[in-house]
Every structure is written in C-alpha cells, then in structure tokens.
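Of the protein chains in this complex, one is absent; all others appear in place.
Going by the order they are written in, the chains are A, B and C; count residues from 1 in each one.
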Amino acid sequence: MGQKITGKEPIITPGWIIMPYKYSVGALASKFFVELRDNKRIMGVRCSECNRVIVPPRSVCNKCFSKLHECVELDSKGTLLTYTIVHYTPSCEWLKPPFAYGVIQLDGADTGFTHVLGEVDLENIKIGMRVEAVFKDKRQGNILDIQYFRPLASSL
Amino acid sequence: MAQKVAIVGVGQTRHTSRRPDVNDGELISEAVNAALADAQLAIKDIDTVVSGNMDFFEGHYLNDAMLVDYTGACGKAGFKMNTGGTVGTMTFISGCYCVASGLSDTCLVIGWEKHDEGPTTSCISTIADPSVDRPFTVGALLGMALICGEYMNRTGCKLEHAAMVRAQASENAFRNPNAHLRKRYSVEDVLKARIVLYPLNLLMVCPTSVGACAIVLASEAKAKKITKKPVWVKDHITVHGEYNGNHYHNQFNLPGFPRTTTQMVAGKKLLQRNHITKPLKEIQVFEMYDPCAFVQMSWLEDFGICGKGEGWKMVEKGVTAREGAFPVCPSGGVLCTNSIGDSGTVRVAEAVLQIRGDAGEHQVTRDVKTALVSGFGGAFWTDLLLLSRTPD
Amino acid sequence: MEPKADVELITQEMLLKIPYRWSTGEYIGEFLQELRDSGRIYANKCPNCGRFRCPPWPVCGVCHTRMEERGKWVEVGPKGTVIGFSVVEQSFLVPTTGDMLEVPFSVGIILLDGAPVTLQHRLQETNPDKIKAGLRVEAVFKPKEQRQENIFDILYFRTI
Partner (left out) sequence: MPQRVGIVAVAQTKHEAAKPRQHLMELVLEVTDKILEETGISLIDDVDSVVSCSQDHWDGRTISSMAIPDVTGSHLKDESKVAGDGAYAVLYGVMHILSGHHDIVLVVSHCSESQTDARIIQNCAIDHIYHRMLGLDFISCAAMQANLYMHKYGISREQCAKVVVKNRGNARSNPYAQAPLELSVEDVLNSKMLASPITVLDAKPVSDGACAILLAKEDRAKKLTDKPVWIKGVGNCYDAHFLGDRDLAACDSLVSASKRAYRMAGIASPRKEVDLVEMSEMFSYQELLWMEGLGLCGQGEGGRLIDSGASRMEGDLPVNPSGGLLSGVPVIVAGMSRVAEAALQLRGECGSHQIPGAKIALAHGTAGVCGQMHCVFVLEKGGK
C-alpha cells in the first residue's frame, strides 16, 4: 500500500479531541464527597444481603444487585493490599514521578480503596503496612480531598 | 436451526433533559430494575448482558466494563455494541443473536445515554473523517438538513407538513409519561420556532435527552415459563452503507445514479421475505427512529409503506396519528425523546407495549398484532425489525 | 427519584483533551498535496460501476472495486453547482479546537464540474435566501504560501 509514496513525507493531519464533561456523581457519592469535604470523614455503604461494607460507596451491590443506602463511617486508617511505584508522567498533571499508588483496605471495610501514597520512602513500601488518610486543607468535594495515604508512624 | 427469540420484559426510565440526582450507572440500574420487574425475574436469572451507547457522549472508554456494578453484568457474559445512532436497535439485535445462536437463554439488553454530561453535537461531529469533512460536519443535523431539502425539492412537501408531524408527535408525547418533551404544540407554534440549521427549526429536530431502556430476551422454552405475554422477534435486518459523509451521493438523484437509501433496501428486503404485501394493513404500528420531522414522511416512502411522494399526504390526512389508520411513533418518537444509546431500544420497548396493549394513555386505537421498528444512525444507516404477538 | 432538597448534589467537571496525528494515507494525502501544490481538485473513478469520489478513494464504497490510481485521477471543479446546503445558526463547540463555531456557518454539497461527483465544503454565502439548489459556485483557494495540506486550503466556495 504505502510503498508508492515512500520517500515523500507521509501527510499527517494533526489535531485534537477536546471535550468538556460534567459528571453527576449521584446522591450516594454526593454524600460521600460532602462528608469528605465538610467533615474529613470516609463513608462506606453496607450491603445487608451480602453482609459487606463497600467503599467507595455505590448504590448497587455488584454481588447481589441490591439497592444500597445504609451509610457507614469508616476509619481513615487501613492496610495496604498492593501498590506500585510509577516512574512515568501519568495522564494527570499534578502527580510527578516517581510516586506511588496503593489499594488500601480501610478498617471496617470489605473492599479496597485505590489512592495515592505519600510521605513515604518509596523503597520501603510493603504490602500489609498500615496507612492512614491525609486530608487536604482546602477541600472541594472530590476524591483529591484525600491528599494521599501515608504510613502510620507505628508501621515504619 | 435458530432459536426463536421472545421479549419477556421491558423497562425504561422517564426521559428528561437533566438528571443531576443520578450518575450514569444509577440511571442504567433504574431501567434494568424496571425491565426485571416487568419480566418478574431477578438479575441471577440473566446469563448475558449486552449494552450499547456512544463512547464520546459521556467520554468513557469501555464503559460497559466500567459500569458493571449497575448493569448487573458482573460474573456474566456480555459485550458492548457501538454503532452510532443505530446503537440502540443494534444492541437489541445483538441480544437477539445471543439468544438465537443458542449461546444464551436469557439476555438483558441495555441502551442508555446521559446527554447532560457531555457536548453531544461536538461528539457527533467527530463521525467525519478528520482530514476531509470534519470541519464541515455539524452533529447529525447537517445531514438531516440536507436530505430534508432534497425531500421537499423532490416531492413538493412543505415546511407545514413537517410542522404537522411535530405537532402530532407532541400530542403523543403528552400522553407518554416516559417521553422527554411533553409540551403540546400546534402547527403554528412549530413554524414559529427559531431556525437551527436551515430549513430545520428547533422544534423540527430531536432533543438531547437523558434516559435508559432495558429489555429482557429469552429463548422460546424459557419465555413460556417466564410470561404469558411474550412478544416475538419475528425478523430483523441491518442495512448499513458506504461512508458518505463527504459526498452524500446516495441521498440525491445524481446523473446516472438514482437515489438509493438504506431505508429503501431494508424495507424492501424485510417486507418481501416476510411476505408482507399490504404493509398498511398487515402492520398495525410503526415505531420509527425519526430524528427530524421530515424524515417520518420521507422514510415511510423509502421503507415501502406508501408510494413515492405520498408520505406527506399521509400526514396531511391524519393517517399516521395515534388514532389513525397507520399510527407512526405513538410514543412521540425520537422527535420528543432522544437519548441516543437508548433511542432504538425505546422504539422496541414501545412497540412491545403496543403489542401487549400496555401502552396506557398512548395505546393506539388499532389492535396491534404486528409492529415495525426502525433504527437510524451513522452514515444514513438503517436497522429494521418486525415484532409480533405470535411466534410464527 | 427526584433529588431531595436537603441533599447537595455534586458534579465533577473534567476536560478531555486527546492529541492525534491522523494518517491521511495514499489517496487523501495526495489529494491534499495537490490542493496545496497546484490548487487543483482531483477525483477518481470506479472502473466497474463508474462512480466518482472526491477526494479520490482507494476502493469504491458501492461495489468494492479498486478505484483508479494516481495517474488516472481527473481534475474536477473549481466550479460547481450547489445541490444541497444548510446554514448553521446555532454555535457549538468545535471538537478539534475546543473553540466555539462562528455562526452563521454555511455548508454546501457541491456537484463539481467535470464529473458526477460531489464535495462537501463551506459556502461563502450565509444568507439562506440567497442559496438554493442549482446555485453556481467556485472554489476560492488560500494564497499559496499559506496553504497547509488540509481541506481548508480551499477557503470556501463563492457564488459566481
């Protein structure tokens, strides 16, 4: 196919797709973000059918399809289930490599919570280490109101 | 050979311009729960979940995987269809294939769109080739405006007829609690609306809505256990076509090349192979995907429901009204409700309600045994389905 | 179902911005190159069914026959006849730039002289009362030094 114009520079149309979106998070996630913003509290939701506490909360249980609304306040401490140290610039601008992501099981929750790890020696992150949420001073009602999770002093 | 496919449950959300109280997943789960309730099934009874919508409208890649919590697909088989405006009917058809192939006994079909979250017209504009015609593409409306002009030139249809279609749609939507634009308009009101794309004004084009629609399909053996009122998918045909965004050849009579639309081909083949020779008699209702007021008239002709140049006359005589001899879009159609990913699915669901006699206030006066449903999208593509009260 | 008055409903705004470098390929690429270098509009023909495409296309969309190769392309336009048009009165966000479209914006389907082939492009005339099927128009090119190998090397079609 392409061989006939070999030698010439290929003709490329450079361009963008630029689109603004405005997502409604729904009533339950709104409650989660309002509690996070106003009270620095992390809320989960309980599925009484499955006897599980799910965080971040969703209004439908992915195991039994029950409608969920019973909010449960969770501790901001938890255990690191897994992590990675990222060495490239990700799609968002505020994270500068190297930095770490982790999945954290908050105390009292049955699911993991994915976020960024901070105030941590990247060499010494370990699965099973105890971590706690650090909240931003200026909170806006989104997931970044948690600045990151840092190791608990006792686990260092 | 193929398994027969029955529709055993339908459910839709109400349609509106904004739903800030729910996220997209929650919107879907409303429709899913409604369809499961209609079928008197639980999610555990479903083995396959197919969903469909357009990625850029909400900006999600792989949103079927992203929203499994709300579709109920976790642990189940399924996939996502993605074909533009036809996606609603195409997702339904893909559900039919799941059952007809024998690979699924029960299949949940989901069409949805949350147009309040993204720039719809901008998204649609990116259907065009980025190097050739994207700079001249204005959503789906431009193509509509072009073919409407062509129809008026060719048949003598006037703006007034389009206004009649819209006024009639508003009467129907007024009676349909799930429709989006439910305000009643007179022909004069419609003609006074602001021009959007000449010759189309704001009331002659479809809105952008928020909504979801779910349908439960079952194999013959299962269906008979699930419901006393199954509706059968008698036949369906998909006719897509060449990429014509930059030339619209097939929409015009060009020197040596007569106008050939996908509606003409789909209508001819489907009616022929189902031995339908008098469609106005043998089909009792038509839920057409009618994205603008002219096409209802133009496509009635193209589908072979009426003769050439007779579409606008049918509207003028009131034949297509809800209480008319051949009701078209008694739900109010896409002209009044358009959340693209579910526009096709809603057409099917509405036809099912008509066949079951469950359409309530917007039930047509004719007894509906057989319904025709169409989907539209892409580069003037067509899906056409025949639903029936009886399996044979 | 309706939001309760006492619940604050959160929305999150996100701007999606994806960069692309779309390949134009052999056929569209050479068409754009001709616009830039010679100011000529080319179309090609399907040797089987006789249909033309502008820009030239590798395959006939109707009968799936290889369309004629570079040496056999025919020059069409720059004059032509409008067979369909619309005037866009309502602005919207242009996805390739993120800017709002300047309206009124007039688009025509132009049956180009020289072959039964149409091209979709911008019309200079934006008053719908002054455009109708049958209107004769002519391509206006950008000055040669400003051309960029894209479809806007033709600025628009002006009424003759």
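Throughout what follows, a contact is a pair of C-beta atoms (placed from the backbone, for glycine too) under 8 Å apart; a residue touches a chain by one contact, two chains touch by 3 or more.
Note that the structure is predicted; figures quoted are calculated from it, not measured.
K.L.:
Quick one: which of B:Gly59, B:Gly211 or B:Pro291 touches the chain that's been left out?
P.N.:
Of the candidates B:Gly59, B:Gly211 or B:Pro291, B:Gly59 is in touch with the missing chain.
K.L.:
In the complete complex, the non-displayed chain touches which residues of chain A?
P.N.:
Touch with the absent chain occurs at residues 1-2, 5-6, 10, 12, 15, 17, 21, 23, 25-26, 29, 54-56, 62, 81-88, 90-92, 94-95, 101-103, 105, 111-116, 127, 142-144.
K.L.:
By the contact definition given up top, give the residues of chain C that touch the hidden chain.
P.N.:
12, 14, 16-29, 57-64
K.L.:
Tell me, which residues in chain B touch the chain that this view leaves out?
P.N.:
1-3, 23, 49, 54-56, 59-62, 64-69, 73-84, 90, 93-94, 96-98, 100-103, 123-124, 126-130, 237-243, 245, 260, 262, 265, 377-379, 381
Methods note: only the chains that are shown with their structure count from here on.
K.L.:
Specify the chain pair with the maximum number of C-beta contact pairs.
P.N.:
So the chains sharing the most C-beta contacts are B-C.
K.L.:
Find the geometric centre of each of chain A and chain C from their Cα atoms only, then give the gap between the two centres in Å, rounded to an integer.
P.N.:
43
K.L.:
Quick one: chain B and chain C, Cα centre-to-centre, how many Å?
P.N.:
28
K.L.:
Could you give the separation in Å between the centres of chain A and chain B, each centre being the mean of its C-alpha atoms?
P.N.:
The mean C-alpha positions of chain A and chain B differ by 38 Å.
K.L.:
Can you tell me which residues of chain C touch two or more of the remaining chains?
P.N.:
Where chain C meets two or more other chains at a single residue, that happens at 3, 9, 11, 14, 16, 20, 22, 24, 28, 32, 93, 95-96, 150.
K.L.:
If a residue has to touch 2 or more other chains to count, which residues of chain B qualify?
P.N.:
20-21, 59, 119, 122-123, 126, 130-131
K.L.:
If you look only at chain A, which of its residues touch chain C in the complex?
P.N.:
Its residues touching chain C are 1-2, 4-5, 10-25, 27, 29-31, 33-34, 141-142.
K.L.:
Give every residue of chain C touching chain A within the complex, in rising order.
P.N.:
Residues 3-4, 7-24, 26, 28-30, 32-33, 70, 93, 95-98, 149-150 of chain C touch chain A in their complex.
K.L.:
Along chain B, where are the residues that touch chain A in the complex?
P.N.:
Residues 19-26, 29, 33, 42-43, 56, 58-59, 68-70, 72, 74, 114, 116-119, 122-123, 126, 130-131.
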